[in-house]
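For this view, one protein chain was removed and the others were kept in their places.
So that you can tell them apart, the chains are marked A and B in the order they are listed, and the count of residues begins at 1 in each.
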Amino acid sequence: MNPAITAATEITRTGSGEQVVFWILAPIAVLAAFGMVLARNAVHGALLLIADLFCLAIFYMLQSAPFLGFVQIIVYAGAIMVLFLFVLMLVGVDSSDSLVETLRGQRPAAIVLGTGFAGLIALPIIHVISGTQAAGLSAANNGGNVQAIAKLLFTTYVFPFEIVSALLIIAAIGAMVLGHQERTGPKVTQREMLKRRFASSGPLTPRPGPGVRARADAVDTPALLPDGRPALTSIAPEYGGQSEEEPAVPVNGTNGAGETPGPDDPEGGAPAGDSAPVGAGSGGSR
Amino acid sequence: MNPSNYLVLAAILFSIGAVGVLVRRNAIVVFMCVELMLNAANLTLVTFSRIQGTLDGQVIAFFVMVVAAAEVVVGLAIILTIFRTRRSASVDDVNLLKY
Partner (left out) sequence: MSSVHALAGVGAEGATSVVGATGAFNATWLLLALPLAGAAVLLLGGRRTDRTGHLIGTLAAAASFVFGLVLFFTLHGRSSSGREVSSNLFTWLPVNGLKVNVGLLFDPLSSVFVLLITGVGTLIHIYSIGYMAHDPGRRRFFAYMNLFLASMLLLVLANDFLVTFVGWEMVGLSSYLLIKFWEYKPAAATAANKAFYVNRVGDVGFLIAIMLMFATVGTTSFTGVFNAVAQHAIGYGTLTAIALTLLLGAASKSGQFPLQTWLPDAMEGPTPISALIHAATMVTAGVYLIARSNPIFTGSQAARTVVLIVAAITILLGCVIGCAYDDIKKVLAYSTVSQIGYMFLAVGLGPAGYALGILHLLAHGFFKAGLFLGAGSVIHGMDDEQDARRFGGLWRFMPVTWVTFGLGYLAIIGFPGLSGFFTKDKIIEAAFDKGGTSGWILGCVALLGAGLTAFYMSRIFLLTFHGERRWSDSGPDAKHPHESPTVMTAPMIVLAFGSVFAGGLLVLGGSLQHWLTPSIGRSAEVGAHTINPAVLTVLTLVVAAGGFAGAYLRYQLRPVAAVAPADSEVSPVTVAARHDLFLNAFNEAVLMRPGQYLTRFLVWSEAVGIDGVVRGIAAGVGGLSGRMRRAQTGFVRTYALSMLTGSVLLVGALLLVKAS
């Protein structure tokens, strides 16, 4: 084969290595996209989107756009997706969405239209563009992709570039304005919080943590009150404790809490009704 | 390997994103679907840049990324504000502006 023709083929046709990578990553990208749409938990969706973005970053690199690929990873997969996850945490990470459709006909219509759109776009691409040869970017990237893009960005596209920077600043200010909450009352100081605590009927001191003065300091071992009775409010409800708001109920024999009192306090916890300081004291457990 | 494969992949990803926007109610997930659509568009830009042999497509893709970042910032701030007042991030709950 003529070396010139071989060289031309190398320029215009993608190599077999790229083909391998594409056929591995493309199904992953599609599956990850499907998974994102179908995931009940938004955090899972965000992670699948990150996977997708990574796949795309690699595609960029495969197509002679290494700068964009890295920007994709750093800005998109890094910064933007972190922002997404951050907001997800704020909104409530444990809520998983119901996937029951409430708008009648929305889902079938969406699927039909989505399929139709993909088909309408893809069919002509396969028909028309599949035969054309890619010009390749070797020439354009001569001297480095980053340098070439920088050259374009600061010459031809300098005005859009500046306008986009202004857009970013506006967006930042906008986000601050939207996130800002006006304070409607006077600021609560340390002194006022102290006064409020003393005015209430609750305990003045912090509540005892679990295991205080008990023989063990495990999380399921209630603290002991000065009279030796266990303080059931000192342990989490999951381990047999009481929340402060609930009225004390007998917990004898219902869980491990009943067995933990020492032998010097055989009936410990039985008449729990009088023992729990049920004051609605604020922040006692903090 | 033919570059049109990338274009078909981008079309598929774009459509999946569009369907996601249409069927999901969680505003944040809807936003992520929009991001997917933007990225699919970016992929076509990069691919066409390669087919044409010029870097303009890559520059436009870069601009798209910047605009997407700005959009995400403002959009998420809006979602937060809505959540603060309505205790919900569902786009169907925000339907007061109607007939």
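Throughout what follows, a residue touches a chain if its C-beta (ideal position, glycine included) is under 8 Å from a C-beta of that chain, and two chains touch if they have at least 3 such contacts.
Every value quoted in this text rests on a predicted model; they were computed, and no experiment measured them.
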Among the chains presented, those that the missing one touches: A, B
Contact residue for the chain not shown (choose from A:28, A:79 or A:120): A:120
From A:20, A:74, A:89 or A:103, residue that would touch the chain that is not displayed: A:103
Residues of subunit B in contact with the chain not shown: 18, 21-23, 25, 91-92, 94-99
Touch residues of subunit A, complete complex, unshown partner: 103, 106, 109-110, 113-114, 116-117, 120-121, 124
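The working rule: only the chains that are shown with their structure count from here on.
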Geometric centre distance via CA averages, subunit B-subunit A, whole Å: 18
Subunit B-touching residues of subunit A, taken from the complex the two chains share: 13-16, 18-19, 22, 26, 29-30, 33-34, 36-37, 39, 42, 45-46, 49, 52-53, 56, 59-60, 63-65, 67-68, 71-72, 75-76, 79-80, 83-84, 87-88, 90-92, 97-98, 101-103, 106-107, 109-111, 113-115, 117-118, 121-122, 125-126, 129-130, 132, 134-137, 139-141, 145, 148-149, 152-153, 156-157, 160-161, 164, 167-168, 170-172, 174-175, 178-179, 181
Residues on subunit B engaged by subunit A in the complex (per definition of touch): 1-9, 11-20, 22-26, 28-29, 31-33, 35-36, 39, 42-43, 46-47, 49-56, 58-59, 61-63, 65-74, 76-81, 83-84, 89, 92
